[in-house]
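Reviewing the structure listed below.
The complex appears here without one of its protein chains, the remainder shown in place.
Here the chain labels run A and B in written order, and each chain numbers its own residues starting at 1.
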Amino acid sequence: MASATTLPRSEAANAPRPADAGILVVKEIVKQFDTPEGPLVAVDRVSLNVRPGEFLAVIGPSGCGKSTLFNIIGGLLDGYQGVVAVAGETVHGPHPAIGMVFQEESTFPWRSVIENVAFPLEIAGIAKKDRLEKAKKFIALVGLNGFEKRYPAELSGGMRQRVAIARTLASEPKILLMDEPFASLDEQTRLLLGDKVLQIQQDLQQTTLLITHNITEAVQLADRILVMTYRPGRVKRIVDIDLPRPRSSDVVSSEAFGRYVAQIWNDLREEASRGMQDEESRALHAGEPP
Amino acid sequence: MSLGVVTRARSFPLVLGLGALAAMILAVEALIRLGAINRFIVPLPSQIVMAFERVVLEEDIAERFRLTFLEALAAGAMITVVGVSLGLLLFRVNVLRRATETWVAAMASAPTVLMYPLFLVIFGRSASTIIMMGFVAGLPPVILKTIEGLAGTRRVLINVGKSFKLTGPQLFLKILFPAALPTIFVGIRLGLIFTLINVVGVEFLINFGGLGQLINDLAERYDLPGTYAAICFVILVSVCFFVLTEWIERWLRPVD
Partner (left out) sequence: MAEAGRLKVPATTMPWPEPVTALRVAIIAVTLLLWEAIARSGLLYRDVVPSLTAIGGAIWRLLAIPDSQSPTLSFPLTDFELPLPSFYWHLWVTASEVGTGLLVGGLSGLVVGLVLGGNRLLAKSFEPYLYYLGPTPKIIFFPVMIMWFGVGPGSKIAMGAISCFFPIALSTAAGMREIDKVLIQVGRSFRANAWQMATKIYLPAMRHPIINGVRLGLGVAIIGTLLAETKLSNRGVGFLIIQAYSLFDMPRMYAMLIVLFVVAIGANALVGRFGGLHAIRQR
């Protein structure tokens, strides 16, 4: 992969901020769904705080409400209690300062790579020449220079996710919100892409919130990890990851890394097995009257 | 009950749909009576409803229905037997399949019903013309879907059979054919639909047969309400047939 280019950031983003006021403040989110089996609390009073330039990972078992949280912060889901605020502004619907990268294949198959990446700029009404130039820079940032005119069908899954990331970065969000972006990729590709993400985050000093179920990924990339419980999702523990920066995927072989993974798995194991038991009992009793 | 509860009720869409239809019919009735719509072009819906009864009693609907049904049945049997056999053949003989599959697909979209004057010359103004037209129209989907069903059996299922050392014919009978059956039935159903459409259509065009001929007859007699009523009746028959084949298909593949 080509080396990343450093992009100048606007003045405001570089200005120092008060230490404990995060760029992203999530306060006491409660989200309940109405299901045929009755009301289901997906997220129960979750609060978190992301500091500028920080990489926060949210990890939890399947069914802990991570994706619900992702959609709430991203402004795609409403009908919840609590507040989401970005740089002091409350979020009502998708906010320009928040960029989302989805778990599923999300590149537009009918657009070339450069047209995909330029999409947010096109929506914002930027002139064609300018937005294509800008898109080129972000394509280079994710290491896909040369692929501008190709179509997503011609790329591998990992490359397509890089296009999706470049597309979101092109909108220059204050906060990058990612929902298990590497879930559909194999382990080795994940580790290498993790490297890429670290590099990008480094260069851009991009504040990032990553939702994942993969422990190694979380420890590899994050400054802090927030562990969630199984349904209803609550914050179980916040772990500071004191691995040195700048990091690369070599860090996975260090002792400290192993200790962090063990610690988090300890917390997670209990939640994950609760989740599994719940699934099994539900499958067993499927079709019975509630 | 709040508006939200009403609109979310299971039956609301059905009620809305039927209600809209009823409202439209009433509106047409009103507009015709007021003279906004020429009653010699669109008869009063109430007259059409009354014509229904008249048509059923006077025009020997049962006999006509039986005729159309038999024609469709004959053509349907033919497309099933010939179609599945040809599909099987093309599947087994790969080079034949590669040579002719696109031709069959082209036939499926070609205006084959336009050959009815030709069939008139060959078979005369008779049920044979109608049955043959139904056959030609319904054949391609059966062939194509048979091939698709057989070819589309998941590789892993065939491998399971091979791992149990099944012979060729056993593999076919116990794995390929059962796996292909749902798709084959989809093809038969599609074929039957095309067959029925063409049977009724050609009956109308050549003025012979059952229900299609009835419409033509009433139209030539300038019996407006009767024509509309007969058209509604044919639509009803067509819909029932479509729903029936849908049920059978669903019954044959309960897992889906």
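The working rule: a residue touches a chain if its C-beta (ideal position, glycine included) is under 8 Å from a C-beta of that chain, and two chains touch if they have at least 3 such contacts.
Bear in mind that the values here come from a model prediction, so they are computed numbers and not experimental data.
Undergrad: Which of B:I32, B:A127 or B:V200 sits in contact with the chain that's absent?
TA: B:V200
Undergrad: Would you mind spotting which of B:A106, B:L173 or B:I248 touches the chain that isn't drawn?
TA: Once the missing chain is taken into account, the touching residue is B:A106.
Undergrad: Going by the touch rule given at the top, which residues of subunit B touch the chain that is not shown?
TA: 7, 12-14, 16-17, 20-21, 41-42, 95-96, 98-100, 106, 109-111, 113-118, 120-122, 193, 196-198, 200-201, 204-205, 212, 215-216, 219, 224, 227-228, 231, 234-235, 238-239, 242-243
Undergrad: Could you list which residues of subunit A touch the chain missing from the display?
TA: 74-76, 93-94, 96, 98-100, 102, 104-106, 108-111, 119-120, 122-123, 151-156, 159, 167, 171
Basically, only the chains that are shown with their structure count from here on.
Undergrad: Can you compute the centre-to-centre distance for subunit A and subunit B, using the mean CA position of each chain? Integer Å is fine.
TA: 51
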